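One chain of protein is taken out of this complex; the other chains stay put.
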Amino acid sequence: MIEALRKKAEELLRSNTVDVIYGYGEGSTPERTRPVFITKPEDVNKLIWNKYCVYNLTTYLKRQESRKLGKPAIVVKGCDAKTIVVLIKESQIKREDVYILGVTCNGVGEPLATKCKACDVNTPRIYDDLIGEKIENKEIPFDERYAELDEYEKLSEKEKWDFWQKQFAKCIKCYACSSICPLCFCDRCIVDKNQPQWIDPSAHPRGNLSWNVTRAYHLAGRCINCEECQRVCPADIPLNLLNKKLAKETEKNFNYRSGYNIDDELAMATYKEDDNQDFIK
Amino acid sequence: MGKKIGVFVCHCGTNISATVDVEKVAEETKKNNPGVSYTTTYKYMCSDPGQKLLRDKIKEEGLTGVVIAACSPKMHEHTFRNAAIKSGLNPYHVEISNIREQCSWVHPDKPVGTEKSTDLVRMMTEKVRKDKSLKPIKVHVTKRALIIGGGIAGIQAALDIADGGHEVIMVEREASIGGHMAQLSETFPTLDCSQCIMTPKMVEAAQHDNITMHTWSEIESITGYLGNFDVKIRKKARSVDLDLCTGCSSCWQVCPCKKIKSEFDMGLANRTAIYIPFPQAIPSKPVIDRENCILFKDARKKNIKPNDSKVCRKCIDACPIAPVKAIDYNQEDEIIDVKVGAIIVATGFRELEDGLYGEYGGGKYEDVITGMQFERLASASGPTDGKIKRPSDGKEPEIVVFIQCVGSRDPSKGCSYCSKTCCMYTAKHTMLYKHKVHHGHAFVFYIDIRCAGKGYEEFSQRAIEEEGATYLRGRVSRVYKKGDKLIVLGADTLTGSVVEIEADMVVLASAMKAQDDAEQFAQKLSIQYDKDKFFSEMHPKLKPVESSSAGIFLAGTCQGPKDIPETVAQAGAAASKVLALLSSDELEREPVVARVDRQLPPVFSTCIGCFYCQKVCPYSAIESEDIKARDGSVIKTVARVNEGLCQGCGLCAATCRSKSIELDGFNDEQIYAEINAVEFN
Amino acid sequence: MEKTLKKENFNSLITGLKDQGYRTIAPKKDNNLVTLDEVQSADEIHLDHVQTNNSIKEYFLPKTEKILSYTLEKNKVSIEEPEGFAVKSVVFGSRPCDAASLPIMDKVFNWDCSDKFWVERREAITIVTIACDKCDNYCFCTSVGLAPDSKEGSDVLLTKISDDEYLVETVTEKGEGLIKGLETVFSDPVAGTPDRQVASVEKKFEIDKIKPWLDENFAHKIWAEFSMKCISCGACTFVCPTCHCFDIVDECTMSKGDRVKNWDGCQFKMFTLHTSGHNPRSTQDQRWRQRIMHKFKYYVEKFDNILCVGCGRCSRVCPADMNISEMLEIIATEENQKE
Partner (left out) sequence: MAEETKFEPKIVAFLCNWCTYAGADLAGTGRNQYQANVRVIKLPCTGGIDPLFLIKAFERGADGILVSGCHPGDCHYNSGNYHARRRWNVFRPLLEFCGINPERIQFSWISAAEGGKWVETINGVVDTVRALGPFEGYQKINTIGPDASSESSQT
């Protein structure tokens, strides 16, 4: 598979189809990989593919530094590919401006990342080239996909509050969660707006609650659950639980799954007359 | 730098002061609220002396912000803002604190009311500190209206506007104006001949100095906004020069293609390939039906210019116009640009396709016809010269079954709504039939008879009582053919019996549906439409003729089923809205509009161009703007609000994740200040 | 003064400290992380780790701290200064690299003015370090002139000498005072050379090679190449024991507020954004360069110290596997080749 990837990458660079390949390379330790940016055909051997390729490289589509390298081909797993669907729908990129090197994937991370446990995109749903043997994508039932939430949803109100307060208290407001997120692409994040300052920038419990809730809310109907926020959090806050909760609500209420269908209307930019209103008096 | 705020607490007689200690509110406000430099109380702030007090104090005290603690802003916000203008203060620095409807009248306990009033006033003084001067938005108005659709709605509106002294451009996609009304025989509830009342209006419109008519034309695109629409009209190639042609009829008399179903006669008669849709057509000049004309067919097959085809040139040869013939086979579509200030959409309806009711033999049996087909049969200018003859064999039908609610009120066929006109026209049909076939018998299957309208109930009663139509309450389950009869199987739910009628002809009161292309058309205009693809009015009660886009109005059945008087009334209403709009050179709009952040380079805007705002905006007021470098390259694409279209709801602002859009008058800082001043902790 | 401390006596140590009014901060395991956190008993202390997730800096320069509060009355502002922020504490079991960061930062916090929050906390907190008995690939203290058993910045240094015993060396008077107050907990060392269990941290580069290269290579292409993968999150600066940038904001309601000091980091795009919209460090290569330059050139020039203790946290935590020692190795190699 690596060979096929390198060969394709070389071909794309030689034919000037793309200017740069965003891919995975060897990292500091054997258990780590790191993003690499290959601009010369002779460097394609730096590309690797293994179970440690957890990053969602599409985040580099929002970074001016990498965008300056020219038209990219991006190595994406099925989960990462969903990001590109959202980016197109949210006018951040045009389909023709990115070459998608889809890789089939049986799961990454050691131990296996939670996102992989209920994966239904082993083969990306959007790609220009597919690297690796096509894997039949499974249909996973709703409950199973959100099973991770069960133990938290059944907590009492106080237990929930205490659990999250403890988690949010650890937040140091480094914003790694939003920096890594390929869909947190605002030039000026709401937390950086200080006239008025809706979200207190301090890493105290109040500021941390409003930040973490708002971050999650701003990804409602958008997050594709790549879990990068959670992976990078230096304070080990299970941020993805919040995102997943919102994904669940979005699917339950609006029958919408982000990144699955390029023709769907964005869940939070549309409505249906018969949307749920059980809770409205 | 800081604002000097004056707070005026109104007693409202005793309406407020009975349960709110107004003096204390003023005192606390003066003592505690930052920026407040003057407070007073007054018996009746809205009275002339009260307003004078406000005006005087603004000047004397040099106030730059005002809070009136009084009744609901719905009552006197306007009054006090106008008073401020007279003292040279921008009215948007004046806010109302509602301490009457929402405090003194509902909280009898004085200390409680006083405390709440003090809070409410504090919230408003904080908001006022963040208020900014806003200038009314002035929009230039092009004094010309566009009317899309040349049916009765369009014609009525065009005449009203034209009579009001403004130019009207009318666009009709068919070869003649007239629409459905021109097809009708007689009209309920008076049974006057439709043509007799319609044709004069058509002529009047055609001859009106202020009306420019484009038939055989369609809207290519509409851009712009209230007062300033840019319209592209596609004048489809007619193949006949309207200036040269005299409508002498020589051409269509010689046309060899005579077997084309006439759309005007609902397929009950034929027409030629070069034709006028009906004798009273306006313009009464022909058009070549390029689909069916053998010359054009030949040219398409050979891939040559039409004029190079020699298959048939009978019409051009017959054309007496010289030296240049009025017929031009090579004529092409032409796009013309017009600027208008307002638009009336009057694109009408279509009748439900008859094939949809297979169980009634619709589209299968010739003698199962639709309501519109019956109109043509009954029309003196129709294919049978007004004699009721059934299509299959021309026999006079002795028993006719009319089935109501065909399509209407039938969600399984995709229309859950009532088509509103069918009860009346079916009653009319039974009368016309009885007038023409005295010995005939009419049966009507109905669900409910809905005849709400002046003279309507009497009319339908007349059909039953005087004309002897048999009304059966129930639905027809099936119509099938037996010999030359149509067997109608139905239920009479009032007697609980099954009814079987041997009919000679069946007339389906088919539903009124939105035009097939209504959805695409609405998108072209950026107006909203409902689940049935009828165009949506801005407000179902209070703005029934306004579309969701400012400056675009609705008339007639494109908005929903309605009959002629209602259509004419709505057209008149739309016309009066347009006239009001065109009466001034500039429109002034309340400046409560959204604004997308703009900054100096290199930031330009904090907007990142995700265009969620554009997707949620009910008014299509969000445009995209390319911010370009000097070399023309695009630096970033961001949102921009079209002030002409924005109605100030703030949806975009709440949708924007980075808060790069704010609503003037309710901007982020103002709302924040209000919430901040709640000050519970 | 040398003593030994048995692991079984940890509990009496903590209790003893508590009795004397100390708060104890020690490595504690919470889920996947080992963090320096307040502990109540020795059972909570976790020592089987290479490095704590958070650095010791948090206890001297908290991630967020109120520096004053104010009340706004109509035409009057009353200010209240915070008190009680310097809590008498012992940091027990931090690493020598962390301890070494403190004297380095003393310089900047006592430079043009003396930062009372820093200074008072420095006085109130005693540092009992445990020498590293293990390390990982990210550790590079030996490359920046320190060692897994450096005494730099510690008041007391503990070194493992057997599975259940530590050698206790006092480094400062403050440390000595602490030990003296708890004599029963400690034992006298057995004669002979104890078997100090100290990790061996590989030296990755010659620190002397770094500054000369930096002096010459402000515009080198490596800055952009190396930082291409950086996502500007700034996690590196927050976990770093020597990064000390902070931002001051007012958080207020209508009538009262707090002036709050929060960590900030040079890797954020907004860090240097001017009101005008101009940003002197608008791209990541400039910001990455700043981080390296500040640590290995500017701070050296100003305070004669490298602003790095080789703890490796930044590289461990980096979402994109930016590795600082790798960068420094490249620099040292380049400098070598020049000669």
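Going in written order, the chains are labelled A, B and C, and every chain counts its residues from 1.
Simple rule for what comes next: contacts are C-beta pairs under 8 Å (C-beta built on N, C-alpha and C of every residue); 3 or more make two chains touch, one makes a residue touch a chain.
Bear in mind the structure is a predicted one, so any value in this text is a computation, not a measurement.
The missing chain, though absent from the display, is touched by one residue of A:136, A:157 or A:263; that residue is A:157. The chain not shown here is touched by just one of B:10, B:25, B:68 or B:123, and that residue is B:123. When the omitted chain is restored, the residue from C:38, C:164 or C:195 that touches it is C:38. The residue from C:26, C:146, C:185 or C:260 that touches the chain not shown here is C:260.
Along chain B, the points of touch with the absent chain fall at residues 72-74, 98, 100-103, 105-109, 112-113, 115-116, 119-120, 123, 528, 536, 538-540, 548, 592, 616, 618-619, 647-651, 653-655, 659, 663, 666, 671-672, 674-676, 678-681. Mapped onto chain A, the footprint of the missing chain covers residues 152-153, 155, 157-165, 169-170, 190, 198-200, 202-206, 209-210, 213-214, 216-217, 220-221, 241-242, 245-246, 249-250, 253-254, 267-268, 270-273, 275-277, 279-281.
The criterion applied here is as follows: only the chains that are shown with their structure count from here on.
A complete topology is adopted by the chain contact network, contact being made between every pair of chains. Should one ask which of B-C and A-B has more C-beta pairs in contact, the pair is A-B. Each chain gets one centre point, the mean of its Cα atoms, and the points for chain A and chain C are 32 Å apart.
Averaged C-alpha coordinates put the centre of chain B at 69 Å from the centre of chain C. Rounded to whole angstrom units, the spacing between the C-alpha centres of chain A and chain B is 44. Listed for chain C are no residues, as none touches two or more other chains. In chain B, 603, 673 are the positions where the chain touches two or more neighbouring chains simultaneously. Within the complex formed with chain A, the chain B residues making contact are 531, 603, 606-612, 615-616, 637, 655, 657-660, 668-669, 672-673.
In the complex of the two chains, the chain C residues touching chain A come out as 30-33, 53, 63-64, 137-138, 224, 227-229, 231-235, 237-239, 247, 249, 251, 260, 262-263, 265, 268, 270, 283-285, 315, 317, 319-321, 323, 326. Residue ranges of chain A in contact with chain C, taken from their complex: 27-29, 32-37, 55, 59-60, 63-66, 69, 172-176, 179-180, 188, 192, 194, 197, 200-204, 207, 228, 231-232, 234-236.
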